[in-house]
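Notes follow the structure.
Yeah, one chain of the complex is gone here, protein chain that is, but the others are all in their spots.
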Amino acid sequence: MEQEIALTAVDDQAALPLVGRLHQWVVTVDHKRLGLMYIGGGLFFFVIAGLQAVTMRLQLAFPDNHLVAPQVFNRLMTMHGTAMVFLVGMPILTGFFNYLVPLMIGARDLAFPRLNSFGFWLWLFGALLLYFSYIGGDGLYGAGSAPDVGWFAYAPLTERAFSRGNSTDYWILSILLTSVGSTATAINIVATTFSMRCKGMALGKMPVLVWLALVVAFLMLVALPPLSAAQAMLLLDRYLGAHFFDTQAGGSAILWQHFFWIFGHPEVYILVLPAFAFASEIIPVFSRKVIFGYHVMVAASCAIGFISLGVWAHHMFAVGMTPAGNAFFAASTMLVGVPTGIKIFNWLGTIWGGKLRFRVPMLFSLGFLFQFMVAGLSGIMLGVAPFDWQLTDTYFVVAHFHYVLIGGIVFMIFAAIYYWFPKATGRMLNERLGKWHFWLFLIGFHLTFDPLHFAGLHGMPRRIYTYQPGRGLEGLNLLASIGAVVQALAVLIFAVNVLYSLANGEEAGPDPWDAWTLEWSTTSPPPEYNFAIEPEVRSRRPLWDLKHPEDPDWQYE
Amino acid sequence: MASAAATPIPAPAVEEWTLPSRGRVGVLALILTESAFFSIFVAAYVFYIGKSLSPPYPRDVLSPPIVNTVCLLSSSVSIVFAVRALRMGHTRVFGMWWLVTLALGLEFLAGTALEWHRLIYREHFTIATNLFGTTYYSLVGLHALHVTVGLVMILIVMVLTAGGHVTRRDAEHTELLSWYWHFVDAVWVVVFTTVYVIGR
Partner (left out) sequence: MLATQLIPRWPEKPLYLVKRCILLGAALVIGAAPTAASDWGVGAANSHLTHPQVFAPVSTPARDIETLAWFTIAVCAGIALIVGGLLAYSIVRFRARPDDDGREPPQVYGSNPIEFAWTVVPLLIVFVLILTTARTIYTVQAAPRPPTALSVRVIGHQWWWEIRYPDLDIVTANEMHVPVSDPAHPAPTFLELESADVAHSFWVPQLAGKTDLIPNRKNVMWIDPHTPGTYLGQCAEFCGTEHGLMLLRVIVQPRAQWEDWVASQRRPAARDGAAGHGREIFESTACVNCHTVRGTVADGRFGPDLTHIMSRDTLGAGAAMNTPDNLKTWIKDPNLIKPGVLMPAMNLNDAELADVAQYLETLR
């Protein structure tokens, strides 16, 4: 039945020589190709930043270790954090939105394809600039190569007086560029969802993923500028002798922290909402049930977006705010748990009474559900301000955010890759290797980050290049380091799986998962124009309507 | 699906389908993100009012640029007239109002340039002097930068108009440009209030 609306892709690709094909990728304005390039680029930096993390873990495997020098460790730490957030999380997630949003709303491209390609290249060159700092960061004073100020780069450590050379400038410029790129994507997504929906797709009939893309885009529009503005100020300080964060001239170190976290906290929701989006598409399909409480899901996402703009100072409980300030931010922080909990409960409601199929995307999603819940609860502990006075800047925080970032986001990124790989390439990823990947990664992840909670409670601050023996930290750190290596092996299996399946994977067909949203109605991979005939929908699950004409969704929505 | 028993239920027809133009949505999104950007600079300005460790202080060197402000605000009116004229197809009238807008914008920019020239060369007051200099030059400079960008775009349209390439079809584009211009003006109202009213 779906063949009625599916089309065979016009394959003029194979005919071209390699250079020609590369050229096509470089000049493309097609949202699907740009999406894949974002994802590919993000995965590339994931491997690099991941290897940097493994190096850190090896240094920390034993007390008083001298595998790397302190400066080198600090650069690894800064580059790992910055890269994972700006060069891995952001591009992979915008990549998926790029790829999926037009397909899911039955459009032929994003609203501004050229702006999209502009954003991608800005991002790419920003990313390269960050790593170029290893070569170019020496600057006039020969001080330092890569930046070593930590990913939130607290002032005044970043001022000329304490950070000579150009490494911090590379950090600033690279983040400025990638942020402008992300802003371009955000504008595009907003305009696309408002103006490009196919006939019949009212706002209330968009897939949950598209709603979340919209919320994320709005968050980007309001949360990235504070970062860019702060970076611009820092640049003025460093190059024109301005004093924004120059404490010797009366400037304020706290102001930077406020500006950074006004961006930084919404940023973590910018990263996690896409993971929610994938979960909201994948869990229903593998439970064989419609998403539970669509409207509530959408409302909760909007609520998370709003509340997350007012909680930033929970990263600053130790800077000496007034009791009232601490109490306010503790309260708003814990309040975020309510809409987030609603989302978890609705996924649970979706699973309840379904017929679960434990394919790899579903396995990763289930891992996500457990781990994200635990991570959120450790977030609540951090939100309890007095408890945070003990926990802040310790490995407990490191464990909390890797639980969200890996246990939540990376797990969902893997789920999404296994789920949409067939759509993008026409071939399935290997199920067997996928299961190896899942179990190993799960074990490695827990081996690494479960013990680190206890390291934090045991007085281990973060960002230390070594620790001393006799404080009860040896065993915990050794376990964590072994876990990191296990994670690396799992990622290796994943890489093998992708390469192997690209060539030898099972043919997927247009709709391998028996799913319900519009992207599965066109061929795999979709043709450049996505849909031969612009689709027309009547419900949130147009393919369900097609497959079940006797019991279509629009009766109930 | 194999399992689907027959008896399809006829689908309701989709009613008329209109969506906002993507240009408008895009420009509104741009304005939203720009507002966030400006608010951080305004916040920094307000935060540092009265915190400079050394002179000069705003009261010593600043006087409200009234003429400039009037010019910039009236340019917001003239651009509305221009767009309205174009929508009705009066290209000549459009060109005239557009030119007025351009001139008013240039006057504003020139006014700022003169003010800066006076501050830098006569008062020896720069971005590195103190916190007031830091915040003043960056906030006013950021706004001036936006004015400049707006003027470049207005100039391009002016050149195209002179060449006879702008017609009624382009009304929407000029309107989008006018939205951006209104935004720049609105920001000026905020900047003016913070720098020359509250901050003095």
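To keep things simple, chains are lettered A and B as they appear, and every chain counts its residues starting from 1.
As a convention for this text, a residue touches a chain if its C-beta (ideal position, glycine included) is under 8 Å from a C-beta of that chain, and two chains touch if they have at least 3 such contacts.
Computed from a predicted structure; not experimentally measured.
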| item | value |
| --- | --- |
| Hidden partner chain, touching residue among A:35, A:165, A:305 or A:512 | A:512 |
| Residue of A:244, A:278 or A:294 in touch with the missing chain, whole complex considered | A:294 |
| Where the unshown chain meets chain A, residue by residue | 58-59, 61-67, 69-71, 73-74, 148-150, 154, 156-157, 162, 247-248, 250-254, 287-290, 292-296, 318-320, 322-323, 326-327, 330-331, 334-335, 337-338, 341-342, 344-346, 348-349, 351-359, 366, 369-370, 373-374, 377-378, 380-381, 384-394, 431, 435-436, 439-440, 443, 457-459, 461-472, 478, 481-483, 485-486, 488-489, 509, 511-514, 548, 553, 556-557 |
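Please note the rule applied: only the chains that are shown with their structure count from here on.
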| item | value |
| --- | --- |
| Touching residues (chain side chain A, partner chain B) in the complex | 1, 111-112, 183, 186-188, 190-192, 194-197, 199-200, 217-218, 220-226, 228-230, 232-233, 236-237, 240-244, 249-252, 255, 259, 262, 514, 536, 538, 545, 547-552, 554-555 |
| Residue ranges of chain B touching chain A (in the complex, touch as defined) | 1, 4-9, 11-12, 14, 17, 19-23, 25-26, 29-30, 32-34, 36-37, 40-41, 44, 47-48, 51-53, 127-128, 130-131, 133-135, 137-138 |
